[in-house]
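One chain of protein is taken out of this complex; the other chains stay put.
Naming follows writing order (A, B and C), and every chain is counted from residue 1.
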Amino acid sequence: MDLRFTEEEIAFRDEARRFFREDVPEAIRRKVLEGRHLAKDEIVRSQRILNARGWAAPHWPREWGGQGWTPVQTYLFQDEMQQAGVPAPLPFNVSMVGPVIAEFGSEAQKRRFLPRAANLDDWWCQGFSEPGAGSDLASLRTKAVLDGEHWVIDGQKTWTTLAQHADWIFCLCRTDPSVKKQEGISFILVDMRTPGITVRPIQTIDGGREVNEVFFDNVRVPRENLVGEVNRGWDYAKFLLGNERTGIARVGTSKARLRRIRELAGLELRGGRPLIEDRRFREKLAAVEIELKALEMTQLRVVADERGRARGKPNPASSILKLKGSQLQQATTELLLDVVGPHAMPLAAQDEGAGRNEPGIGPEYAAVAAPTYFNWRKISIYGGSNEIQRNIVAKAILGF
Amino acid sequence: MDLRFTEEEIAFRDEARRFFREDVPEAIRRKVLEGRHLAKDEIVRSQRILNARGWAAPHWPREWGGQGWTPVQTYLFQDEMQQAGVPAPLPFNVSMVGPVIAEFGSEAQKRRFLPRAANLDDWWCQGFSEPGAGSDLASLRTKAVLDGEHWVIDGQKTWTTLAQHADWIFCLCRTDPSVKKQEGISFILVDMRTPGITVRPIQTIDGGREVNEVFFDNVRVPRENLVGEVNRGWDYAKFLLGNERTGIARVGTSKARLRRIRELAGLELRGGRPLIEDRRFREKLAAVEIELKALEMTQLRVVADERGRARGKPNPASSILKLKGSQLQQATTELLLDVVGPHAMPLAAQDEGAGRNEPGIGPEYAAVAAPTYFNWRKISIYGGSNEIQRNIVAKAILGF
Amino acid sequence: MDFDLSGDQRLLKESVDRLIADRYGFEARRGFMAEPEGWSRANWARFAEQGLLGLPFSEEAGGFGGGAVEIALVMEAFGRGLVVEPYLSTVLLAGRLLEEAGEAALVGRIAAGELLAAVAHVERHSGWNLGDVATRAAPDGDGWRLSGTKSVVLHGDSAEQLLVTARTADAQRDRDGIGVFLVAADAPGVARRGAATQDGQRAAEIHFAKTPARQVAFAGDALATLERVRDQVIAALCAEAVGVMAKMHAITVDYLKTRKQFGRAIGEFQVLQHRAVDMYVALEQARSMALYATLMAGEADARARAAAISAAKVQIGRSGRHIGQEAVQLHGGIAMTMEYKLGHYFKRMTMIEEMFGNADEHLERVATAESIL
Partner (left out) sequence: MDFDLSGDQRLLKESVDRLIADRYGFEARRGFMAEPEGWSRANWARFAEQGLLGLPFSEEAGGFGGGAVEIALVMEAFGRGLVVEPYLSTVLLAGRLLEEAGEAALVGRIAAGELLAAVAHVERHSGWNLGDVATRAAPDGDGWRLSGTKSVVLHGDSAEQLLVTARTADAQRDRDGIGVFLVAADAPGVARRGAATQDGQRAAEIHFAKTPARQVAFAGDALATLERVRDQVIAALCAEAVGVMAKMHAITVDYLKTRKQFGRAIGEFQVLQHRAVDMYVALEQARSMALYATLMAGEADARARAAAISAAKVQIGRSGRHIGQEAVQLHGGIAMTMEYKLGHYFKRMTMIEEMFGNADEHLERVATAESIL
C-alpha cells in the first residue's frame, strides 16, 4: 500500500499541468476560474488545442484517438484541467455521443462523426429530458416513426444545454409505444438544421441562457442516423450515463474555486481587516476543505477500484461522488456569497436578466457570486438528481 | 394583538414560580437540574406537595380537582415547573390514565382511581408498547380473553417506564383478533400485584434502569377493570396521546439546562480562560438558544390556538413541538459534552453500569454529561418517533 | 398574551392582502419591473392612497401611528407579492430616520407619496456595519460638504433626497463622529449609477465630491439612532421573509401534490414528504422569530433589542436558506427557470438573507450579548 503517486504519475501530472497552463489561453482560463461565461468560440478554441495534442477524448478507443490511460492518469488529467480552469471538452461530444457511437455505431457513423466530435467541428447537444418526464427519464414521449427511408420525429425535448450552439442533437425517441417503457426507445442522431426543429431558449434564474426547449415538428431524419439497433436506445443511454465516473465529483473545480475564495477573502475587508483573517470565516472555509479533501481521497479510492471494472457498468460509489461532489460545489458558492457581502446584490452588467443595458456597480468579481449560487443549484438536480443517486446507493446497500 | 402577558397572567406565573421554589424541596429540584436520577420517594413527595395545592392534575375536569386554567396558564405552569427543576407530576397518572378514566371510565372507576392517581397513592405505568410492534403500535398482540367475570391476559409489554415502582398498569390488549387491527383493542386496568405478572428490567446504555419488560402469563383481571367499551381501546389511546400538546416541547427543561450549561462553562477552563468566554462556544450556545426562543414562540402560538380546539383532538402543530423540542433537548446534551471535555469519559460512582462499586473520578457534574447524552437519544424515539411525527405533519400539509 | 389582530389591524391586513392579490400577479410584476424606474409609480400612488406610505409615522408627522405589528402585516404581504416598490428604502429606512430627526415636512411628503428618499450607508469595505464609515463631511459655512462613495444604496437611483452617513470626526471605525446628512440627488458633485439587483429591485452606487449637504439632528448620537432604525427595518424584513418563505413552501407543497412521476404524485414519496415537513418546521420557527422581532422592535433597552433582532435575523437566514434550497431541489429543473415563480422567491430570499448582515454576522452579535432566553 502506497498512498503516494508514482514517479511516472507525477511526471504525467506535471506534463498535463504545464500544457494546460502554457497552451490554453490565460484569458479563457481566467474566465472559468472567475465564474464568468465563455463564448462559443472560446470553448471551441480550447477544445481544438486539446485535440491537437490528442487530449480532447483520451478515454475513447485507441483507434479513434484514445490514449489508453490508466484510471489514475485520467484522474490526474481531469483534476489538473479543472484546477487550471481549462473548460472540459464538450461533454456531449466526448463523454456522451462519442463513446456511444464508438461502441454501438456503424463504421460509417464512426468515420463521419467521431473525428468531428473530438475537434468540435460538430457541436452536439443531448435530447434526453422531456417536460413531462423529469427524473423518470424512460417515460419520454417524443416519437419517431419510420416512413420509407426516414424517421419522422415529433415531440419536445427540454433542458437542452447549449442547443443554441449545436449542429447535431442525439435523441432518445419512442419507436415502439406498445412495449414496456424502457424497451421501445431508440437512439437517433439529428442534424439541427433539419426543417421542423425549433429551439426556444429557457432563461434561468441566474439570468443565463444555457438551456433550451427543442421542438420537433414532423422532422424527417435519414434512416441511417439510427445508432445500433432499433428499440435498444435505453441500453445505450444507460451505457452513456454509466461512463461518467470520476470527474463527476469535480474536485478540481472545487479546489480552484476555494483558491479563488481565499484570494478574494484577502481583498474584502471586515472591520478593517481582510476577511481571510476572520476566525469564523476560516473555520467555515476549513470545514468545506476537509470535506473536499475527504472526497478527493474517496475519488482516488474509486479510481483505484476502476481497474477491475467493465466499461459502461456504473459503480455505486460514483453516486457518492456525484452526491457529495454536488454538495461541496454548492457549498463553495455559498462561501463566495459570504465573501462579497452586500456587493452580491447588484446585477452585473454582462447579465441579460435585467432587460436593461447598464453597467454593473461594485467589484466585478462580486457580481458573479449570486448568479453562480443560483445557477449551481442545478448541480444536485441534473444528471440524475441527488434523490435518484440516493435511490441507487440504497439499492446497492439494502437491496430494496 | 399584544404579545405580552397580561397582568393576571404575570401574577399567576409569579405565584407558580414562588410556590415551586419555596415549597418543593431544593434538594429534589437540584437533582433534576443537575441531571441526576430521582428516587421513587422523591417523586412521590414532590407530587404530593403539588397535589396538596390542587396542582398535580390541573387540567382534569373540575369535579376531579381540575383548575379550569386557560391554555396560557397551563403553559406558564409547565414552563415554571420545568425551569424550577420540579419533577412533572407522574405523566402516566395525570396525563395518561387519569384523563382517560375521567372521560371514559365508569363512575366507580373515577371514584376509586382518580384521587389516588393525583396524589400518587397509586403509581401507574403504561402497557402500550410491545416487542414486535415498535412504531406500529396497533399491531400489538397481548391478548385478553373474557372468562366469566375475569379478563385473562397473556402476552408481553416492553419499554415500560418505571414499572418497578408501579402499583397499576393500564394496558392495551387485543380482545378481537378477527377485525381490523385498530378495532379489536381494549383498554384494561391491571393491578401489578396480580399473579402471573413478571417485571424484568432493561438496562439502558446510560447505565440506568428506567424501562422494563412486563410479562403477562395467564393474568386474571376483574371484568370491571375494562375502561369504557370493549374493542374501543384504540380510540381511548388516541385520545390519551392527543392530550399531550404543550409541555411536550419541554422548553422550560431546555432553558434550565442551558442555564446550567452557562454556569458550568464558567467553571471549566480552556487555555486558562473560562469556556463561557470562548467565542466559538458562545456561538454554538447562542445558536441553540435562538432555536429554543423560536420554539418557545411557536409553543405560545399553539397555546393561543388551543382555545378553539376540542380536547383529545391532536393539533398537527404539536408534532412540530415534539420534533423540534426533542432536537433541542438533545442539542443541549451535546453542548454539555463540549463543556466537560475529557471529564465526560469516566463513569460516575452512582452508575450501576460498570458492575463495580467504585467512586467516580473528576467533577461530579461532568459524570452525568455522557449518560445524559446517551439517555436523551430516546426523546426522538419514544412517544411517537420523530419519523412518525413527520408522517403526521406530512398528512396534514400534503394530504397523502 | 393575545395573538389576535385588533379590528383595525384586521382591516389593514385584509386591504393589503387584497391589494397584493389583485395587483401583484406574476405577470403584472414583470410589467412593473419593465417600467423606467424598475417599479410602478401607479402602485406607489395606490400605496399612498391606502395610507401605507404614512403607516409607521406618528400622526403629528402626517402618519397613521402604526407600530411594528402593522408594519409586519404589510411586509409579510409584500413578501408574498415580491413587491418591488421602494417601500423599505423610502418609508421604513429614510422616512423613519427623517422622523427621528424631527423632519416633519419631509416625512409628510413621503407619507403623501410626493417624495422618494434613500439611505446611503454601505461602502466598499464597510460590510453592513453602520459604524464603519470612510465618507467624510467637512464644514462649509453653515453647512457641510461630503466626499466619498456609497454603494448598494437601496433604490438610490430613483430617490430625490439622500440620507448619507459621513464622518465629521474620529477614525473610520469609531462609534463617535458619525453624522447623517441630507443631500438632494441633483446637488453638485453627486454622481450616481443605478443597477438592478439580483431580486429585481434596484440599487445605486453614488459618488460625492464636495457635495453640499445639511446635517440632520438626532436627540442622541447618530449611530445609536441609525442602529435603532436599522433594527426596526430588520424586523420588517423578517416579516417580509416570512411571506416569501410561506409562498415557497406553499408552491412546493402544491407542486408535490400535482406533479406526477413514476406514475404517481411525487408528494407520495415519503422522502419528499419528510423534507417538506422539515421545510414547514423551518417556516414555523421563522414565523415565530419574526413575531419575536416584531415584539422587540420597540424595546427601549438597545442591547436587549439588538440581541433579539439579531436572533430573529439568524433564524430567518437559516430557515430561509433551508427552505429556498429545498424548494428548488424538490421542484427540480423547473425551479431554475425565470418563467416559473418559485425562483423569484428564492432570489429575493437570498438577498434578504444577506441584507443588513447574514446569519453568521448576527449570530456573533447574539453570542456576545446576554442570553435572549
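What we mean here is this: a residue touches a chain if its C-beta (ideal position, glycine included) is under 8 Å from a C-beta of that chain, and two chains touch if they have at least 3 such contacts.
Just so you know, these numbers come straight off a predicted model, no measurement behind them.
Within the entire complex, contacts from the absent chain reach the displayed chains A, B, C. For the chain left out of this panel, the touching residue among A:Leu240, A:Leu300 or A:Ala331 is A:Leu300. When you scan A:Arg250, A:Arg270 or A:Lys324 for touch with the missing chain, the hit is A:Lys324. Considering the full assembly, B:Ser135 is the residue among B:Ser135, B:Thr198 or B:Asn218 that touches the omitted chain.
From the set B:Arg220, B:Lys238, B:Arg377 or B:Lys395, the residue in touch with the chain omitted from the display is B:Arg377, counting the whole complex.
Interface with the hidden chain, as seen from chain C, comprises residues 269-271, 273-274.
For chain B, the list of residues touching the undisplayed chain reads 129, 133-136, 139, 158-159, 202-205, 207, 211, 268-272, 280, 284, 337-338, 341-347, 353-356, 358-363, 370-371, 373-375, 377-378, 380-382, 385-387, 390.
Residues of chain A that touch the chain left out of the display are 1-6, 9, 72, 255, 258-259, 262, 279, 282-283, 285-287, 289-298, 300-301, 304, 317, 320, 323-324, 387, 390-391, 393-394, 397-400.
Definition applied: only the chains that are shown with their structure count from here on.
Each chain gets one centre point, the mean of its Cα atoms, and the points for chain A and chain C are 38 Å apart. Annotation: 53 Å between the Cα-based centres of chain A and chain B. For chain A, residues that reach two or more other chains under the stated contact definition are 280. Residue positions 364 of chain C are each in touch with at least two other chains.
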